[in-house]
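The complex appears here minus one protein chain, its other protein chains still in place.
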């Protein structure tokens, strides 16, 4: 396997019916670390992540992975802001991405059980996924994304409806993955979480990258006035 | 109009395919204030709120409003954990509950514009609601719930995907409503928010009311060991 | 007024000649319901039409006897012909009579298509078989009762390369797609009498009996005789007018 | 194959010369079918909405029944309608037999279950999405149904078009109750059956192609109309 990184984004943008959802952005991602995307509601966080991942059509610019798009797509996963549940049991949901990759059923079930344990869904393997509670669905979506050992994981507010303990546990899972070499790119509204996890920060505003900095620096001394206002929870213009 | 409160809940429970989702619970709600329901994922917060509201079928016990169920249902609103958008424009979504109540279109549009302003959606009246960003959908759902001036509003994690400023603004809107006499019953995973808004707290565990206390008391000195563990973000058994 | 006619009459194309003339002479719009003989009688019984024009003597007489029709008036006849594949494996061309022709077909077990729909033609065919001494249960796999109208049955026969009994008009109108040929005709038992039956106004007060009688008068008139006997397809006369003036 | 080419060329000439008789029966076909479609939709769509929204004891049975009735054999429908409308039947006095009205009635009976079944299918999906919201808003049954019908209108189009297709191509029932009377109740399908009966496959096919062309035109027109008012991606 050749290296995916660096991921180079040049003037990429995505539009919908003429409206720019995100971009144009120029970015460069290296192989290691966790990037946290922050910004007010409607800033374009979801759109940016989807564009990087390839589920939103690029309407300008270029996104190039070191190894070519096709191979890169194989090693990515995405956790959506609103969990998408297959209309199947929890177990079938976990197994699905493995089966797609041709892993046999026994091995897939084995792995599914491990992951269910890890995110705290062990007792609900036979439940219909769409009937899970909000938080449970988020955990399931996360486990389903990580189960294939992707090299890059995009997470769109993965802990929005998790309780304190679940959030801590999931953060640990993410930290472990990161240590294991998985590149994380996530958005969140929880500045505490951003501080805990981020290696670097992208601050989005009106679809554009307003500030892109080392996490330590950004949280201590945001360069722009808008960055400071956002961290204070003030009006961002 | 006769008074809705007190709302008396006696041994009420709701089940699904034999599994108890919440209950049996005994509770009493008075006319004023904000009750915050907290508890780990899957504790039954959503189920409890839905049961009180009447969208989850009662499979035992009684829920009695002072004025009778039919009238009470008219004065309630619910903000779902996962916003449900009508497949219409933002404006049509806001107008809908008013039109249902027989208010004429001109007046309804007037009100819709006021509320869009208040939650920060003024520029998107003609957008298709299902295409809004996660946070925008939550704001819309909230405005749509409050637009009919309900006497009681149930809110299921209404600020889960809101940015810092939006959360502050929405909390202000809720505070105003509360001051105006609207009874709020909400669930949240954000203990900061719970502290800011709650007059009293219901701590749920495994579908049952584990602790029900005055907010100030609960956050300072939870009576039970599980309450303390939950606030610390520890394992709750 | 509404008149139920059999498919074979309508398929002959004669209706298209007569109806405009009727409209002109009598200022009468005749609406044709093209159905099977059985269904035509049924419509008459129910009073849904004012008159019927069919060709199945026994059924007609029963219809009058039961009081559904006021009377039965013979108008004209045409004849049935035996159609079959040009190469004629059963040798029907040389048959001495209709019965003989059928016997040859049965003997050769050559494929035969029957209307099988209880229509006038079908009833005629069955009676011919019994004249020929071939019992109905003697039919083997070569006998195909198709339960369809004349044109469709001819098509089936053409598709299967089978023999079939047809009225001459339908056969001529069919225009022989495929390699069928007219192999036998002329036996007087093959004559096919059409009769006109007005529906009884005593049974159904709303039927337009007056119009039905007016039409009957026209159908039996000299004018009708000219038109009917003047109607040809490919130079062949199809119908012989044989109405007796009362 | 000869028939096919002859059919195509005859169809072509019939259409380009705007054959008067063809025009008459084609228009009658359209009129009868569109009337039947309107009536059927007025019955079937609210029924589908009711079935989606309301839980009553026999609900599943009614749905299974509707599904089964999609298979109502047209000839049987024709016979039953005939029996009712016939002079000797209970509605005989209305004198509707062998009129376009009778044909409309038969078509309505045939397509109501079809439209209701397919519509119910789409409404059920939408109802699962809206369920909690509408219940929570304390909306009346009628309002629920209207909301569902309105928001699912594009999906309901498929249901209506399926009904239209079934009705315009149907022959068994309208032959019996209409009688295929020239200049009165002859429509495209009965004319086709008549020509087929005569064995004139070429003309029958020509009429058939005209009929198919008509159906396609109506479909494309409706698709096009419904696209112009398209806004979101639902």
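Labels for the chains are A, B, C and D, by order of writing; each one numbers its residues from 1.
Going forward, contacts are C-beta pairs under 8 Å (C-beta built on N, C-alpha and C of every residue); 3 or more make two chains touch, one makes a residue touch a chain.
The structure presented is a predicted model; accordingly, all values stated were derived computationally and were not measured.
For the chain that is not shown, the touched chains among those present are A, C, D, taking the whole complex. Screening C:117, C:167, C:187 or C:216 for touch with the missing chain picks out C:117. Contact residues of subunit D toward the unshown chain are 1-4, 7, 60, 63-65, 67-76, 78-80, 82-84, 88-90, 114, 117-118, 121-122, 125, 128, 155, 158, 161-162, 164-166, 168-172, 176, 188-189, 192-193, 196, 201, 204-205, 208-209, 211-212, 215-216, 218-220, 223, 233-234.
Residues of subunit A in contact with the chain left out of this view: 50, 53-55, 73-74, 76-78, 80, 84, 86-89, 96-97, 100, 128, 130-131. Residues of subunit C that touch the chain left out of view are 35-43, 116-119, 144-149, 152, 155-156, 159-161, 178.
Note that only the chains that are shown with their structure count from here on.
Chain centres were defined as the mean of their Cα atoms; on that basis the chain farthest from subunit A turns out to be C. Centroids of subunit B and subunit D (each the mean of its C-alpha atoms) stand 47 Å apart.
Residue positions of subunit A with contacts to 2 or more other chains are absent. Touching of two or more other chains is recorded for no residue of subunit C. Those chain pairs judged to touch are A-B, B-D, C-D.
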